[in-house]
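Shown below is the structure under consideration.
Some chains omitted; the rest stay in position.
Order as written gives the chain letters A and B; numbering starts at 1 within each chain.
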């Protein structure tokens, strides 16, 4: 696997790897702060310059990795190779322009977070636990989707006439179903008819469990993986 | 079991079964999109024609299954036989009319989703896990119902005078109890008296767990079934 290989046969020394990790985190923080309103001109300049520095470092890193890899084409199309490119590309595409559409491209810099996958053992362990209950998770994802669909049809049937705006169609009813079954319950849409409330009662009694089961599955799987490690 | 039997002794080949599965999913998607407001006349026509095609396929399938089954009466009254009939009946009852009441009958086409039960192994595995903790689930369903009832009486006692509209009767208080104990909390009804708030405090401390226990039970049961399989 590329990730694994990147850890062991890294073309950089340990020191360098740590510095790169810090640069990634730093660039994510500036990405976040850049979106703050009411920045002074000085602050904007600072963020622009720090962005140029970060991209320069990532570009050198990309070229160095490309240069060091035996199979150059394989690297370019490998998962981490693509991520490395996506992390710097928005900057080069964006040069000199400042329109809204282009500013949104900047958000793609978030992909730099995925560069951390190269360094982070914890994430790969997380992936392992996910993989071990993958079948069950897919099953529950499907079951949840199925349930949400059925509930949407049901609530559409009960509430469409009373609240034609919020429950315009089965597609619109999806929003209520998701917000209710995950127990978020913003309160922007809720049933007002007697039928809709009784329907919601049964849906909640049966459905809430289904959506929260995957969490229990992963928790049990992680404890088991942990016991086997020891 | 009929479902099992339908899988093994299917009168159709594997190819045909797959095509039928796609038709079911396709007809569910059109059912969903049909309820969208602001459809053009062309789109409406398309949905009508695709409905006719789907029902034709399902009708042929039904007659074929009926013809192939040894005990015809048994098939008609079997679970899947009834589902097959309910899936196409609304169309024939609805021919030529367009009143609101009849449009609602169309929603019964949702029962086509249950036709998938014939094909889907995942669902039957899901049923297995449910069955293994059936007793506990019934127990908790009863306990939840019991709890919701007690909580409704309690909140009615505390809030009836202060909010005569939302807490008109014990029956009306059910809505608040369900929305609160499942932690959905829309915010359309909530206690405003000191007594009601203190009561809610204790109810939430004790009650939230009861409602979410079934999820934990199913999760543990599924992990156990899985370990036994291996």
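Just so it is clear, contacts are C-beta pairs under 8 Å (C-beta built on N, C-alpha and C of every residue); 3 or more make two chains touch, one makes a residue touch a chain.
Note that the structure is predicted; figures quoted are calculated from it, not measured.
A.B. asks: Considering just this structure file, the complete complex holds how many copies of the sequence, given 2 are shown?
C.D. replies: Full complex: 4 copies of the single sequence.
Here, only the chains that are shown with their structure count from here on.
A.B. asks: Mind pulling up the chain A residues that touch chain B in the complex?
C.D. replies: 136, 138-139, 142-143, 146, 149-150, 153, 156-157, 168-171, 180, 183-187, 190, 197, 200-201, 204-205, 208-210, 212-217, 219-221, 224
A.B. asks: Would you mind writing out the residues of chain B in touch with chain A in their complex?
C.D. replies: Chain B reaches chain A through residues 28, 31-33, 35-37, 104, 107, 110, 113, 122-123, 125-126, 141, 144-145, 174-175, 178-179, 182-188, 211-212, 214-216, 218-220, 222-223, 226.
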